[in-house]
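For this depiction, one protein chain was excluded, whereas all remaining protein chains were kept in their positions.
So that you can tell them apart, the chains are marked A, B and C in the order they are listed, and the count of residues begins at 1 in each.
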Amino acid sequence: MNKIIEIVKELDTNTVYQELSHPQSGGICVFVGSVREITNNEQVMALEFETYESMALKEMHKLADVALEKWNLNKVVIKHAVGKKDVQDPVVIVGASSAHRTACFEACRFLIDTLKETVPIWKKEMFKNKSVWVSAHP
Amino acid sequence: MNKIIEIVKELDTNTVYQELSHPQSGGICVFVGSVREITNNEQVMALEFETYESMALKEMHKLADVALEKWNLNKVVIKHAVGKKDVQDPVVIVGASSAHRTACFEACRFLIDTLKETVPIWKKEMFKNKSVWVSAHP
Amino acid sequence: MDLLFFGIAKDIVGASQIKMDFGGKLPKSVSDLKSALKDKYPEFSKLSSLAVAVNSEYADDNVQLQSNDEVAIIPPVSGG
Partner (left out) sequence: MDLLFFGIAKDIVGASQIKMDFGGKLPKSVSDLKSALKDKYPEFSKLSSLAVAVNSEYADDNVQLQSNDEVAIIPPVSGG
């Protein structure tokens, strides 16, 4: 299986190298998105992620397929967490492995950029006295 | 300590996320280089890495410092393996974490590209009937 | 018509799934549905964007709706 697509409660960053490893891959590029404690100078207490799971998984598979089509990749991983996440927790992992490094770098950047645009997952920032759905308003 | 620089016998890919994690980092980008079984249509049995260790560590520190200067990074990791490595073994890990993802992607690519140009490490490809020092000859 | 709501859309209508009563005038297309929603909940007009998914695929404004479709209201996504 050349793609691993998951939506999970807890992301495990330790397995991704094993998952992307391949005898024909000389390069593996992984991006992990994690919870940052400050947004616009305000302290973030936590993030809450919600998803339309059936559709999100479909979109993640499409995303992986586009990357596999566009670059010469041996493996692709896309995983996203849902639920409440604290500062420094991983919330998303995307990665690709390829014979040469340019392909996996470009694919990895494409995966995270496009995931943020198309996959139906929503993030609420929890501040001390309020909470905000990110990007909801102009 | 915002940089972790190592030359080791065995690379552990499981610790790098922990090492790059930072409360002010929203993005972590990691590149792992691993042994590919085929080079120029020939089967590689193993790679053998040799280093001028004191100088290699100096050059790796310089590399990290240039990246920390050029991008707004919270953490940088550069690790290289030495000795005999089999197909699929990791041989190099570079990574960076930053508030936003563009910085860590660019820095990660810079780290691996520049490491390959400046750090005194040499790789010998072991084929069935011969061995070749990579890049030694035009 | 059964509708699914996520993120801020869920907050606006106060539920994650509702059987919407459009006063007997069921929207025929995605475009009709968006208009009807914005009429009923003016907050939808204030969002950065508003998309609709039919059977878990993004649907253009001109897509026609069937009574047994799974229809979801997709406010601006913000994963990652």
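In the analysis below, a contact is a pair of C-beta atoms (placed from the backbone, for glycine too) under 8 Å apart; a residue touches a chain by one contact, two chains touch by 3 or more.
This is a predicted model, so every value here is computed, not measured.
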| item | value |
| --- | --- |
| Visible chains in contact with the missing one | B |
| Contact with the hidden chain (one of B:Phe49, B:Phe110 or B:Phe127) | B:Phe49 |
| For chain B, the residues touching the chain missing from this view | 33, 49-52, 54-56, 58, 80, 91-92, 112, 115-124, 133-138 |
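Definition applied: only the chains that are shown with their structure count from here on.
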| item | value |
| --- | --- |
| Innermost chain, taking as reference the mean of every protein Cα atom displayed | A |
| Remotest chain, chain C as reference, centres from CA atoms | B |
| Centroid distance [mean C-alpha coordinates] between chain C and chain A, Å | 26 |
| Chain C: positions in contact with at least two other chains | none |
| For chain B, residues that touch 2 or more chains besides their own | none |
